[in-house]
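Shown below is the structure under consideration.
Only one protein chain is missing from this complex, and each of the others stays in its spot.
Letters are used for the chains, namely A, B and C, taken in the order the chains are written, and counting of residues starts over at 1 for each.
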Amino acid sequence: MTEITTPKGASPEVIKDDSMWKQKEMMAGHYDRITSAHENGLKVCNTFVPGNLNELIRCFGLVNNLPEVNAIQSGLRKKSGNFVLEAEKHGHSEDVCTYVKSDIGMMEKGNIAPNGKKFPDPDVLLLSYTGCFTFMKWFELLREQYDCETIMLHTPYEGDGKITKNMRDYMVKQLKDDVIPKLERISGVKFDIDLLRENLVKSAKAEEDLVWVLQSAKNKPSPIDAYFGGIYYIGPIFGAFRGTDDAIEYYKLLRAEVEARVKAGRGPVTPDGDMGKEKYRIVVEGPPNYTSFRDFWKMFYDEGAVVVASSYTKVGGVYDFGFRHDPTNPLESLADYCLGVYTNLNLPQRVDMLENYMNEYEADGLLINSIKSCNSFSAGQLLMLREIEKRTGKPGGFVESDLVDPRYFSPANIKNRLESYFQMIDQKRSGKTKGVAA
Amino acid sequence: MTIAAGIDIGSGAVKATLFEVNKDGTTKWLGKDLHRIRQRDPMELAKEAYHNCLDQAGLKEDDVDYVASTGDGETIPFRTGHFYTMTTHARGAIYLDPEARAVLDVGALNGRAIKIDERGKVLSYKMTSQCASGSGQFLENIARYLGISQDEIGELSKQADDPEKVSGICAVLAETDVINMVSREISASNILKGIHLSMAGRLSRLLKSVGVDDVVMVTGGLANDTGMVAALIEDMEAQKMMMPVRRHDDSIQAGAIGAALWGAYRYERLKELDALPAAS
Amino acid sequence: MSALEKINERCLDLFEDLHFKAAREWKAAEPGRKVVGFMPVYVPREIIHAAGMLPLGITGGGDQMEVIHGDAYYQSYICRIPRSTIELGVSGRLDFVDGMLFPSICDVIRNLSGMWKLMFPNVYTRYFDVPQNYIDDIGGNYYTQELAELVEGLEELGGRKITEEQLRNSIALYNENRALVREVYDFRSKQPWKAPAADVYLLVRAGYVLPVEEHNKMIREWLTESEKVDRPLRDNCRVIVAGLFCEQPPLNLIKSLELAGCYVVDDDLLLVSRWLLEDVPLEGDPLHNLSQAFLHHSEETSAKYVPTLAEKGQHLVRAVAKRGAEGVIFASPSFCDPALLDRPMLQSALKKANIPFIAFKYAENSGQMQPIREQAGTFADSIKLWSEA
Partner (left out) sequence: MKTFIGVDLGSTTTKAVLMDENMDVLGRGITNSRSNYTTACNVAKLEAQISTRLTLCRRNLTQRVPELGGKLDEFLTRLELGFRLEQFLEQLEDLKATCIGNVSGDRFAGMEKQIIEVLEAVFKGVAAEAPKLYEPDAPRKSDFFRDIAGSMYMAHSQARGKEAGIAYDMLLNVYDKSIIEVENRPPNADMAASFLRALDRALKGMPGLNVDVNTVRKAVQDALDVELEETYLVGTGYGRVTLPFSKEHIRSEILCHGLGAHMMYSGTRTVLDIGGQDTKGIQVDPKGIVENFQMNDRCAAGCGRYLGYIADEMNMGLHELGPLAMKAKRVAKINSTCTVFAGAELRDRLALGEAREDILAGLHRSIILRAMSILSRSGGIRDQFTFTGGVAKNEAAVKELRILVKENYGDVQININPDSIYTGALGGATFAHRAVTGNA
């Protein structure tokens, strides 16, 4: 999630904040670290964003490479469309998750990182299988490609809406008896639990500031867009930087900037500069579309709609209800982290969480961007929409697109629905106050 | 000597052929006919086409040893046996061009890429999915809408200078897209080429996914559409797929040809086994 | 009507009955009886049985059910089975079901478990997780404990304890059932002309709605009777059909395959009946035994992690050898992520083993069989016309 911080075609007077520069620098460094890992004698571990064990991976000096983030990059740089087609040519179905296909298509096309250099083959695939079955297939596919060691960390699903002792024990046991020994063997580095604790302390610090930033949207006007903007904000922590000093610094900068905005009563920054008057406060459920990210966002800010809370910014960890990485119980804390990411919550929990957002952030409505690719998110969203409407009395809206498959982003269609949705909120409001002649 | 007829009922057109196959494997093409269905009863048209073939050869129904159906022809009352579409297209393609190692059959509703060996054996295949955007039928509808006849499509498309992309997913929505293009005064050439290119993209993807690496024979009705074939070649070149793509004026008959030839083969086999089915 | 026809007809009736009359009658026969529904792909039915309840397989609505409300809960790019299952629920067809188990098979079924909790709060609803780690004291322990939680839940639902004795007794009955189903499959593989794929499907499927004791009896009779029939052997090729482990294909699809010249000699339909490949031992702790059976002797399917690359797809290669199949047909539900993502890997295993295959998609309510016949037919043509050459 790097280059989106320098919106192309942005008006020249838009001044980049320090946090933006910092982030850009971090991401560039990240890709350089990956692409030069093997030259520098470092080993590469591919792993997923939700429930990633960054603190642990770092204990073994491994460089982590996140295929989802790469797919997002391909989407933002408008390359994913071809990658997806490429994967389909190689026999992948039109119906399945396009993250996977974008990744596979990218490999077929030379596996080039955003910095123009080739991605190294991974030395280990750490299949932290959290919140989505597709991950499992994805790494099985990668294993076929690279024929490298694959470690499975199975995160049980919170089917009953809670983390049971059995689940936690299972996770910790997998970590202790399976994941850590294998990582030791592959990296040649002995596991040092104190190093892990140190990393966890750092994580918790950054997490604190991130939560503050996301919750700043409770202000009116909201100083941030917690979906489109939020995606930039979560980049470092969900990406490769949790447990690093860089992350701490980034969030400190970010927090200061947002604090300043709140003081000044300013709204969010958009690719076209500060947003105009805040007309609608929206909660969004579901991932964004990356191939037309900017156009999609524009449909919101042009209408004065700001997203005050979103579930997508919790895929890499739900922090706003109190969870922090905890150095005193390192492995248990990692287990709880994995078990608690948004997509590992059951549906009633997800509904409760959105309801909470609707109320706490005083939103005008819930909008779902349903993603064709992602069953983990999408299956059940229509019921969630109903439930929220029922519980809050606020109108729901529904649009459909895809993460990285441009074929499924139909601008006219989405715009039509969004416009109708906003007009509906409007009409409802004025109906309440004025009354309409029939 | 065996006389065999092949009847191919498609969703766009009915095709019929008549062949004489000799013991030494040589063949003589005795008759062919084609009717575009256009809201008429395909079974009637099949009969008519079959009889036209017989007339061309000066033969009667009784002279024919085997009537093989293919396509949707399973229910033709006067057929002897049925072969499946890809089997017959593969055989037909080899007949039309012995060097063919892949068949790209593009008919009214579906497109199929079929990889074959030198004997016409189907090695692998891939079909377009259920969704009908970018099918022959779609092209036909648009052409009608634009007031362009089938045989003008190819030439017009080749004259395009700035083809307009058609959105991929749904034929119905694409239709509206096209109507909008007309209102934006985009020329028929560019519209047709746009459709051709989007079809070509799908088709080359099909070819690639079956792992085609040698001569591709285009069969089915769209082989007549030289604009489509040109767009296909263009798209394949852009993808660095350098195998030769060929078509034949009788490409549209490939299924019916294959059916007749397989029918003749089957007839001989069954005669050997003494298991000829009763004429039904 | 012959005895065999009678069984077949009874199976068809059970299959077509979207109101689950048989299960309703079973429940009504004695006060206090409970019915627990389960979805594909695997649940330990013996535990439900030991609790004195009827395990009822819910596999969607098939092609005869009109789905109205179900579609309201799902976008068009999600497979059919959850929407028809919701329809069954919303339309009251499952109002007699006291509990529902949603096995760990994919995100769709997983989320459906939560929807069920929201929509039917009075039903005992459980997401039934299984381990993807097959080490005894890691995944094994976890799973044994999950089973124990299931036992507890059912005890609470049923208002009585489940004894070890009851568990053993149920395991024995299901061991027998699995053995019989295996026998049916072996029989079909040996004499496919005597065991049309659709009939076999319906027979096994009957076990999803009948008490196991009754089903065991039914299969025995079916086997005896089928042995006797004499049907002509057709010039068909032998295929294995894979990918049908969750959403069920329409019956017409199964029939179409045979019509187009393919004998089905193995498949992955109705896996719950065949999930455990060997008898579960009766001595020792029943839950531990069930757990061990799962870890070390269970079917392979796309919902399960395969720990090594070398092993990926080998179950299919072995099945082809065992059944003397000439090819594999991958039929997968549209939008089924597990099946469709797995397919390329399975195909490359087949390719390496030089086994021909084709692939297509279906939906439980697919109406048009023409493209399916065409593909299966071409496949059969090419095996037939060329195998001798």
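In this section, a residue touches a chain if its C-beta (ideal position, glycine included) is under 8 Å from a C-beta of that chain, and two chains touch if they have at least 3 such contacts.
Here the structure is a predicted model, which is why all the values come from computation and not from measurement.
J.: Which chains here would be touched by the one that got left out?
T.: Touched by the chain not displayed, across the whole complex: A, B, C.
J.: Touching the hidden chain in the complete assembly: which of B:M1, B:I179 or B:A238 does that?
T.: Only one of B:M1, B:I179 or B:A238 touches the chain omitted from view, namely B:I179.
J.: Of the residues C:A23, C:V67 or C:V272, which one touches the chain left out of the display?
T.: The missing chain is touched by C:V67.
J.: Residue by residue, what part of chain C touches the chain that was omitted?
T.: With respect to the unshown chain, the touching residues of chain C are 63-64, 66-73, 75-76, 365-368, 370.
J.: In terms of residues, what is the contact footprint of the unshown chain on chain A?
T.: Where chain A meets the chain not shown: residues 382, 386, 389, 395-396, 398, 400, 408, 410, 412-413, 416-417, 419-420, 423-424, 427-428, 430-431, 434-438.
J.: Can you list where chain B touches the absent chain?
T.: 11, 36, 39, 42-43, 72, 75, 109, 130-133, 135, 137-138, 144-152, 169-173, 175-176, 179-180, 182-183
Following the convention adopted for this analysis, only the chains that are shown with their structure count from here on.
J.: Looking only at C-beta pairs in contact, point me to the busier pair out of A-B and A-C.
T.: Higher C-beta contact count between the two pairs: A-C.
J.: For which chain is the distance between its Cα centroid and the global protein Cα centroid smallest?
T.: Ranked by how close its C-alpha centre lies to the overall one, first comes C.
J.: How many Å are there between the centre of chain B and the centre of chain C, using C-alpha atoms for each centre?
T.: Using C-alpha averages as centres, the distance is 39 Å.
J.: Measuring centre to centre with CA averages, how many angstrom lie between chain A and chain C?
T.: Chain centroid spacing, chain A to chain C, equals 36 Å.
J.: Can you list the residues of chain B that touch 2 or more other chains?
T.: If we look for residues of chain B contacting two or more partner chains, we find 129.
J.: Using the touch definition from the top, which residues of chain A touch two or more other chains?
T.: Residues 90-91 of chain A each touch two or more of the other chains.
J.: So in the complex, which bits of chain A are touching chain C?
T.: Touching chain C from chain A are residues 90-93, 95-97, 100, 127, 129, 132-134, 136-138, 140-141, 143-144, 147, 150, 152, 154, 156-157, 159-160, 164, 166-167, 169-170, 173-174, 177-178, 346-351, 370, 372, 375-376, 378-383, 387, 400.
J.: Considering the complex alone, what residue numbers of chain A touch chain B?
T.: Of all residues in chain A, those touching chain B are 85, 88-91, 94, 407-408, 410.
J.: Going by the contact rule set out above, which residues of chain B touch chain A in the complex?
T.: Those residues of chain B that touch chain A are 129, 167-169, 201, 205, 208-209.
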